[in-house]
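And now, chain A:
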Amino acid sequence: MSEYIIKNGFVFDPVQGIKGDKADVAVKDGKIVKNVSSGAKVIDASGKTVMAGAVEIHAHIAGPKVNVGRNYRPEDKLFTYKPKSKQSRMAGGFSVPTTFKTGYEYARMGYTTAMEAAMPPLYARHVHEEIRDTPIIDEGAYPVFGNNWFVMEYLKNGEIENAAAYIAWLLNSTKGYAVKVVNPGGTEAWAWGLNCLTINDPVPYFDITPAEIMTGLMQANEYLGLPHSMHVHQNSLGNPGNYTVTLDSLKLAEKIKPNNKFGRETVLHSTHLQFHSYGGDNWGNFESKSKEVMDYVNKQKNITIDTGCVTLDETTTMTADGPFEHHLTELNHLKWANVDVELETAAGVVPYVYSPDIKVCEIQWAIGLEIALLTKDHMRTFITTDHPNAGPFTRYPRIIKWLMSAKARKEMIDSFKHSAKMIDATHLAGMDKELSLYELAQMTRAGPAKSLGLSNIYGGLAPGMDADIAVYNFNPEKEHKPDEIEKAFSASAYVMKAGIPVVIDGEIVSNGNKRTLWVDTKVNENPQVMRDIRDKFLKYYSVTMNNYDVASHFLTNPRVIEVDAVR
Partner candidate 1 sequence: MTKIALNLITGRTIQQGVAMEGGKEKDAYTKACGIIELDLSDLKKLGAWRNTNVRVTSQYGSVVVKAIEATQGPHPGLAWIPMGPWANSVTNPNTYSTGMPTFKGVPIEVEIAMDEKILSSVELIQKKCRGEIS
Partner candidate 2 sequence: MTKTVTDVVCPFCGTLCDDLEVVVSDDGKTIVDIYNACVIGAEKFMHAQAKDRVTRPRMQQPDGSYKEVSYDEAVEYTAQMLAKAKKPLMYGWSSTSCEAQSVGHEIAEKVGAIVDNTATVCHGTTLIAVQDVGIPSCTLGEIKNRADRIIFWGCNPAHAHPRHQSRYSIFPRGFFTNKGHKNRKVIVVDPRNTATAKMADYHFQIEQGRDFELLSAFRVAIRGEWLPDTVAGIPKERIYEAADVLKSGRFGIIFFGMGVTQTLSKNHNIDNAIMLTKDLNDYTKFSIMAMRGHYNVTGSGQVLGWQFGFPFCVDLSRGFARYNPGETSSNDLLVRGEVDAVFVLGSDPGAHFPISSVKKISQLPSVCVDPHITPTSEISKLHVPVAFVGVEVGGNCYRMDNVPIDARKVVDPPEGVLTDEEFLTRVNTRVDELMEAK
């Protein structure tokens, strides 16, 4: 019976509406409880900030394209490798950390759950092998559906029920968590070297549009009542003027109502919005359209978003948006990796240097922060870097600094080479909003947990929830220099994962008890869909159907979320 009590901290918990009151948090057998016996181990948090463990809703941290990023960038590990210690394995990689470093770095920042944002179904085993080797944090993975032949064929004929049955089958086969969509239709077009740059461009041969794919997948998602909403990376990522495509895509949600047993009130998650909020029609007149996009997001209540903040680092971009990565390598001429995956998807990888001396990069940096600062409902906007695309997740503390300190933002802007041009093209310089710790807890804990349909176990400190707790050397009653904010959130004073201390004074003390989250969905027998699946494996896949399913021995401590969609 392990008992702990975290005493006298300033507690921030949106789930219970606690806004920095001095309070104790009691823990018993891995769960948060009302109170514990006098024998409980006392953790003194006086003068410190206490929050639930943070929840990462969108990062590329496990799987084939991530590993391409590691293996093809030895220079990303040169001179920065962290040696092994008694408790921890050796850990390396700046923009694409090894699995061990991924677990350790998230934990050190107080993150205890993370979602891999794009799992190619055919490579699901690889994703789960990496998840197994990522210590401490609970993880799930989103299989990609937006360019899947089955999905496009069913939705073209308006067969929502069949699409849903296929989704259920694929989630079970790949041990996946949610319905992910990346550049709907555009990635299939890329198999012929083409793309879909608006939501109405027809997909070659399949004769369906991105709009139809997204609408159909939202309907199928709600037909099944999955814990998370459809999670979409829209068409035309990274192009000047793409904010209109973004608004067109978001508006598709207006017709859809949430249906689930997980307390989720949204039907669409729009990811790394920074990359989709661009004005202008070329890199010369490139400008921020964050206001236009956030005005819509703020009033459309059934949407959640994440920011995709640019951190101004040298990083490694990687996405299932194959045509985008080809476009990027044509711009920066850096090494280009691409994989097209039969019947399902594709992925590309290209290193990218976000330089504070380049106007476009400065503007991108501003847009990411603007999206967070223009947010009205902090339960629907989440902080991400689309790791590693806009920057490594290890920069979250720096983003928090920029969001919590107008002074820190000003210092950055003043240091820019093109600050005047950047100010003209953005709104950030005129914003004095400083994020509160409560809003931070909403955007990094309670919000993402709710969007994922996990608000009963993650993202809060209410009795009965998992004892995932982060304590920061940050006294809300004191003034802080910008860099003190970054320091406090970089190395937590104390982190507990499911009742086990994993970080003390910023150092890893345990490899924890990580779990793998996946969604097990029951649907009615569907002979037609099963026939279609057998047929496609026979004719078009390069593996047999019996060698596709991810066996249970690939999952460590599976945490299965049951969904009953039988009608």
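The candidates came about this way: all candidates are chains of the complex that A comes from, given by their letters.
Definition applied: a contact is a pair of C-beta atoms (placed from the backbone, for glycine too) under 8 Å apart; a residue touches a chain by one contact, two chains touch by 3 or more; residues count from 1.
Keep in mind the model is a prediction, meaning the values are calculated, not measured.
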The one of 1 or 2 that touches chain A in this complex is candidate 2
Residue ranges of chain A in contact with candidate 2 within the complex: 62, 64, 66-67, 70-74, 76-77, 81-84, 89-90, 92-93, 96, 98-100, 122-123, 125-126, 129-130, 133, 191-193, 205, 326, 329, 334-343, 346, 349-350, 539-544, 546-547, 551, 554
